[in-house]
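Yeah, one chain of the complex is gone here, protein chain that is, but the others are all in their spots.
Let's look at subunit A:
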Amino acid sequence: MDRTVYREVKPTPAIWLMAVIAAAFVGAAGLAVLYIEHHGHIVTGMNNQIVWGLPHVFAIFLIVAASGALNVASIASVFGKIENKPMARYSGLLSIALLAGGLAVLVLDLGRPDRLIVAMTTYNFTSIFAWNVILYNGFFAVVGAYLFVQMARNISPKVVRSVGTAAFVWRLALTTGTGSIFGWLVARPGYDAAIMAPLFIIMSFSFGLAFFILVLGTTFPMTGRYIGPNLVKRLGRLLGVFAVAVLYFTAIRHLTNLYAAEHADFEYFILFSGSIYTKLFWIGQVLIGGVIPAAMLLRHAENTTKGQVILASVLIIIGGFAHLYGIIIGGQAFPLEIFPMYEVTSTFADGQINGYTPTIYEWALGMGGVALAVMIAGMGVVALRILPMNLSDRNIDPTEPDF
């Protein structure tokens, strides 16, 4: 096995083009934010019923994927899988980039983003949101330190392992906090479930790894570097297991709800009513984001090609968005049950399924978050020695045949 050589990526025309496209999306998001701030949230599709909309779907997807993107590094440092080591730096960088993109969307959607300093300095510790501010900021610090010890010279492997373990524990806490945003909402039938925290953790494993594979699979050819098919296959197999685990936790969540009569109406709404949320659940989340990619990745795992793994990753990302849209918007679309056993009507949409249509500004803000993550990751690999020159199977593991 050769020594892994990391080199900055030389900005080729293709990379410049990507940078320009990403900058355009970030710029559009900036304009959207200015427009929303000037006119108020009246120009968005959000209202007093659906108070969290598409920006939150993007933000939470990116935040969840951020902690999952750290998987590859964790597997290398914490669980001693040496073959993952050459990708560990990129894994750390991507997780920081995704978190930054997600948080940018989250804070720019605030009613008063100008008061961000208040959120950073005034804490109410009974709020999981306040804890998350600390967990998110701490994640940057811990993963930043993890990247540093990986990249600095003469750092003992023990130190790398210790910092890597800290990062791993932190990312578990972070995703627990993100899931608990919903799990601890006692009043709404769509939330209020302890399973939200572990569900979000397993979602992060799956979405984060899918994102990592997708970006790795596109960055390497773009930069003229080689990535071995067995490596991609191995990552794909792991992704398949995570996809199945997400399906399992999802099944348990809904089965538990179905058993309780008080949640039957909500489950009917999500699973059977035929609304957009039913379609998103069965077609988006279960089929496109779960069953199909799991079958692609696990059925004939030995013969999976790079292209198939990348395609499965794309499907898991699409399914992940559908999953989070169902949780976030679907959970609010279903009316609060203040008067069980009563039909209720009011001027404030009591008892009604709440409608929501995102506007272009919300799309722009959300896409801007993704573009920001891509830009940060791109700048990282151009400026720092993050990406290895060669990820051929033989280079990673000498027992593998080379191609």
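One rule holds in what follows: contacts are C-beta pairs under 8 Å (C-beta built on N, C-alpha and C of every residue); 3 or more make two chains touch, one makes a residue touch a chain; residues count from 1.
Following the convention adopted for this analysis, contacts and distances are computed from a predicted model.
Student: Could you tell me which of "Nitrogen fixation protein NifU", "Carbohydrate ABC transporter membrane protein 2 (CUT1 family)", "4Fe-4S dicluster domain-containing protein" or "Fumarate reductase 13 kDa hydrophobic protein" is the UniProt name of the chain missing from the displayed complex?
Tutor: In UniProt, the chain excluded from the picture bears the name "4Fe-4S dicluster domain-containing protein".
Student: Which listed residue, A:G27, A:G80 or A:G111, touches the chain dropped from view?
Tutor: A:G111
Student: Using the touch definition up top, pick the residue from A:I292, A:V314 or A:A349 that touches the left-out chain.
Tutor: In the full complex, the listed residue that touches the missing chain is A:A349.
Student: Name every residue on subunit A in touch with the hidden partner chain.
Tutor: Interface with the chain not displayed, on the subunit A side: 37, 39-42, 47-49, 51-52, 110-113, 115-116, 118-119, 122-124, 126-130, 133, 181, 184-188, 332, 336, 338-339, 341-350, 355.
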